[in-house]
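Here it is, the structure in full.
A single protein chain has been removed from this complex, and every other one stays in its place.
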Amino acid sequence: MPGKTTFVLGGARSGKSVFAEQLVEQSGLDAVYIATGQAYDDEMRERIAAHKQRRGLVWTTVEEPLDLIGALRSHAGEGRAVLVDCLTLWLTNLMMAERDIAAEIARLAAAIPELSGAVLFVSNEVGLGIVPDNRMARAFRDHAGRLNQAVAAAANQVYFIAAGLPLKMKG
Amino acid sequence: MPGKTTFVLGGARSGKSVFAEQLVEQSGLDAVYIATGQAYDDEMRERIAAHKQRRGLVWTTVEEPLDLIGALRSHAGEGRAVLVDCLTLWLTNLMMAERDIAAEIARLAAAIPELSGAVLFVSNEVGLGIVPDNRMARAFRDHAGRLNQAVAAAANQVYFIAAGLPLKMKG
Partner (left out) sequence: MPGKTTFVLGGARSGKSVFAEQLVEQSGLDAVYIATGQAYDDEMRERIAAHKQRRGLVWTTVEEPLDLIGALRSHAGEGRAVLVDCLTLWLTNLMMAERDIAAEIARLAAAIPELSGAVLFVSNEVGLGIVPDNRMARAFRDHAGRLNQAVAAAANQVYFIAAGLPLKMKG
């Protein structure tokens, strides 16, 4: 594990989760997976199942849709690598629960430097297409951009993933 | 200010405007901000206000929705850094005014090398999502891609911004 906090940003089906999982596996640390996705529908259930299968049995899996900061504080620690997959699903859950997004982003950014051990965040870049028609999608896009900026600023290493390949942006 | 013309490309909420503003502030040059955005609705008004607040008081602000080339010729000059934010809003305005987009892009590309002082252009990358359903959005996407290519070709330095971090693509 080269740095303490690693941020892996990429598009849909870019290979970002696999890349982050490989970083954890190469670290030799005890692996904890914090899944922020809830099994809302069959499509999501399939994705979570595929992720579980790929990660194999040596991982501890935690499902935490909303209290990500609490889950990080409980599970991060020396000798462990905690992988959060992903921040954009956490954001979706926060918006559905009508939380104060700016406050949640600020809390997460403040919590990151206090966590011990290795922590990896996976997130989607969603701001590189045409402006969405509906206001909710625009709000999501704005929040996601701010969340990604905040975590990238707090991270020691940042990778942008496209077609399964990493571009190092920081660290 | 390392080069004469700088092009800053990024997604929505990628931190591209802040990055460009920091380049200007670090340059020590007299700062001019050319806002191409018109305050069409509350959402836009809020964004322009946030931009103004962030830039502080030492900037000269010019609002020019259509005659960007004229504004550049009037304001660019030795000892000054002119920041255009952003090209995709200018393109939106040109399309609404039913201008000849290819001709406007060609005029801008021809004007850039003749400007003196430092000039910085901020623009959105909008071509990395799914093909939009409606023809107008597809036309916008095509024009934006061509505009970005033309300005990148004319620029001395090009940065791609994601999550607030720059990737240098040229210069």
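What to note about this one:
When the chains are written out, they are named A and B in that same order, and each has its own residue count from 1.
The definition used in the following text is that a contact is a pair of C-beta atoms (placed from the backbone, for glycine too) under 8 Å apart; a residue touches a chain by one contact, two chains touch by 3 or more.
Fair warning: this is a prediction, and the values are worked out from it, not measured in the lab.
Of the listed positions B:E21, B:E64 or B:E125, the one in contact with the omitted chain in the full complex is B:E125. Within the complete assembly, A:L165 is the residue of A:A49, A:A102 or A:L165 that touches the hidden chain. Screening B:G11, B:G117 or B:G164 against the full complex identifies B:G11 as the residue touching the chain left out. Counting the whole complex, the residues of subunit A in touch with the unshown chain are 10-15, 43, 125-130, 132, 137, 140-141, 162-167.
The omitted chain makes contact with subunit B at the following residues, 7, 9, 11, 125-131, 135, 138, 141-142, 144-146, 148-149, 151-153, 158, 160, 167, 169-170.
By our rule, only the chains that are shown with their structure count from here on.
We define each chain's centre as the mean of its Cα atoms; on that basis subunit A and subunit B are separated by 31 Å.
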